[in-house]
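One protein chain is absent from this view; the other protein chains keep their places.
Chain IDs A and B follow the sequence of writing; residue 1 opens each chain.
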Amino acid sequence: MKPVLSLRGISKSFPGVKALQGVQLDLYPGQVTALIGENGAGKSTIVKVLTGIYQPEEGSIEIDGTPIRFASAQDASRAGVTAIHQETVLFDELSVAENIWLGHAPRTRFGLIDRRAMRTGATRLLASIGATLNPDLRLGDLGIASKHLVAIARALSTEARVVILDEPTAALSHKEIHELYDLVETLKRQGKAILFISHKFDEVFRIAERYTVFRDGQFVGEGAMSAVTEGELVQMMVGRSVDQIFPPRSHNIGPPVLTVAGYCHPTEFADIGFTLHRGEILGFYGLVGAGRSEVMQALCGITTPSKGAVRIDGEVRVIRSTHEAIAAGIVYVPEDRGRQGAIRGLPIFQNVTLPSLARTSRNGFLRLAEEFRLARDYTRRLDLRASSLDQELGLLSGGNQQKVVIAKWLATKPRVIILDEPTKGIDIGSKAAVHEFMAELAAEGLAVIMVSSEIPEVLGMSDRVIVMREGRIIDEVAGDRMTPETLVRAAAGIAEAA
Amino acid sequence: MTEAAKTVATGRAIPDRLQSRTTRALHSWETILLVVAVLVFVINSFASPYFLNAWNLSDATFNFTEKAMIAFAMAMLIIAGEIDLSVASIIALVSTAMGLAMQAGAGVPVLVGVGLATGLFCGAVNGLLVAGMGLPSIVVTIGTMSLFRGISYIVLGDKAFTGYPDGFDFFGQGYVWWVFSFELALFAVLALVFWTLLHRTNFGRAVYAIGNNATAAQFSGIRVARVRFTLFLLTGLTSGIAAICLTSRLGSTRPSIATGFELEVVTMVVLGGVSILGGSGTIPGVVLAALIMGMVTFGFGLLNVPGIVMSIFLGLLLIGVIAVPRLIRGR
């Protein structure tokens, strides 16, 4: 069988990061190909290349053996490639039928939108994927599963030949996931080539015929699902040798600093309980959307939990705002650096001192000399590369911005520091510096929580690892049990191999 | 071990500043404004023999002092990413409240107290709606713009309050020393106060942080809603102060008082180099913009150009100030 679409030697880089290095991918008609890889393996970049949002620097895209270039999103859609994203990008205020037909709606003789044709067309398309949604409903009134159905119907309306499902089950319930499987079967029968991106192995084994594995932006392997085992896939994904070297750790663990018990939130997590000690790095592993960041944000007063107790040095503390969290000595280095961490328009030194202004100022008046001193101390410790402390933060690379954000939090002299995906999207050099620094902090007696989806990082840095799934703690792993297989299985809900 | 990791312990020294503060200042928008201000001054002196006269120049300051007082607070509000279009209507309501107090027989100190309190109250209403309830400030203040002035119309209809007590005229007509009016002195004092507040305090730093990235500011422990609320209080308060001066200067209150001030205040702020999208701008810029607008108005007046033509010029200026840099940058 010949592939509908094949990519060869695709490379794409961003300042400081090689996102894809000469990767290949083949998609066959009527087959599901699973794309497997850790966070940062290059999966979302390849999706953007396939949908014409990124143009690769090297490599070729062929459809039916003919080379083609996607200069824009429209080009890709015209060539029959459609993606259904993690967060379905559609229009809440328009009806189901309009969402399906926007941009290529059937017309009446007078050039108006033919609403009857649109409605019957929508019903037909939805029926072809086994959905019975009323096409007149407003999209915003539907649940996420129904929105997926609409997005898929839209893909079908453009006569797509290649359908990309990017983590389609991340926000679905058990029942909805099964409906999605049926849908994928329907699409297969219609001869669509499907690229299925998922972290969950049970899913992949259930619906995919083929697999392709990426690691660190490189192609690792491909083949038929029937010829591979879970263990082999995990190994391909994680890599036999971890090519990163992690700094040595002194395992000098002191008394408990932070104790969390019976911590609950109405919709996001339940029954969270753990203890964090002085000098310890506690890893939090789980799939994207497992509720790890949500727990951390509640601990830092960004959201409000419904139940549970937080003790710092044995004393119960109620934290209702980030202001109070800082005062209590808990700080959170957020995952979404651009939106929640860095203030790009302000100079570096002002970013560093922002949460510590109470200390650098006198009676509410700024003291610039103090600010520069604080900024100098902490940026030097993090080995920041910048031309001056007065430089706008937005002009630095991602890795250096992350160093400033971490410096900002350290400057508050916290007891507990929570780092959420601290090395996401930054280059290898900065990554190593951040790792080195985390080890140093722990050695100095700080209690560190590291939320990470990168297995080598979690295993390389943590003393213990807590695994979360669907808003709950599933497992706590330490010592000999700290292996990639254990973490992946616990996070994905696969029974441990005998 | 990688190269980067080895240098962690030592780190590199990063200089505090590359350019000296003077160099940076010379390249700023404020320097351009200063040049423009000097040019306008020179052109005006040549255009009219009446321009270079201490008393005439002193009279000219009344063109901008009241608006500039509000512009200082408005600049901080816009830097924080919000806007208040209701300031002129606050003036109307404050002036009306003072008129009512006057009719009830209040003396000068009470009148001033009523004026300041009414201004603060109006600011608190805006602040509660925007910072407390999370509503968009543009629509809220378009609404309160109608509401505040509407209350003045309900109270006054087509009538006016006149006959403010002796002594009240000092705020709008009095002189502190020689040609320096009370309003001009107040303008200078407020400029200094707001300069200190925005550029020298933690509060000012929080304003910039919120305007650049409110989410990150909140994550950094800044009490965003509280800062926003305070900023609306400040615009309310300065509008109240401006209302006292304007009412005193006119000697009467009509519900149509200060119509269109909000446009001139926003123009002043934007001309002063404050980004309408928030995050940047300075008080010295606003001061220079106020001086330029005042001198241009005065110059036009000397040339007998009607006020409405001046407002066309202001409209062009408002758009031009934002458009020209974008055109030069190719967007």
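Quick notes on this structure:
Just so it is clear, contacts are C-beta pairs under 8 Å (C-beta built on N, C-alpha and C of every residue); 3 or more make two chains touch, one makes a residue touch a chain.
Everything below uses one rule, namely that contacts and distances are computed from a predicted model.
Not every chain of the complex appears here, and the one that does not is recorded in UniProt as "ABC transporter permease", selected from "3-methyl-2-oxobutanoate dehydrogenase (2-methylpropanoyl-transferring)", "C-type cytochrome", "NADH-quinone oxidoreductase subunit M" or "ABC transporter permease". Considering the whole complex, the hidden chain is in touch with A, B.
In the complete complex, the residue from A:62, A:179, A:268 or A:377 that touches the missing chain is A:268.
The hidden chain makes contact, of the residues B:60, B:111 or B:140, with B:140.
Here the missing chain is touched by one residue of A:68, A:105 or A:309, and it is A:105. The hidden chain makes contact, of the residues B:26, B:39 or B:277, with B:277.
Think of the hidden chain as still there; on chain B it touches residues 83, 129, 133-136, 138-140, 142-151, 153-154, 156-158, 255, 260, 263, 266-267, 270, 276-277, 306, 308-309, 311-312, 314-316, 318-319, 322-323, 326-327, 331.
With the whole complex as reference, residues 73-74, 77, 89-94, 98, 102-103, 105, 111-113, 115, 137-138, 140-141, 171, 173-174, 265, 267-270, 289-291, 294, 470-472 of chain A touch the missing chain.
We take it that only the chains that are shown with their structure count from here on.
Here chain A touches chain B in the complex through residues 245, 247, 302, 321-323, 325-326, 332, 334, 339-346, 349-350, 354-355, 357-358, 361, 364-366, 372, 376, 379-391, 408, 428-430, 432-433, 435-437, 440, going by the rule given at the top. Across the complex, chain A is touched by residues 1-5, 7-8, 11-19, 200-206, 208-209, 212-213, 215-223, 279-280 of chain B.
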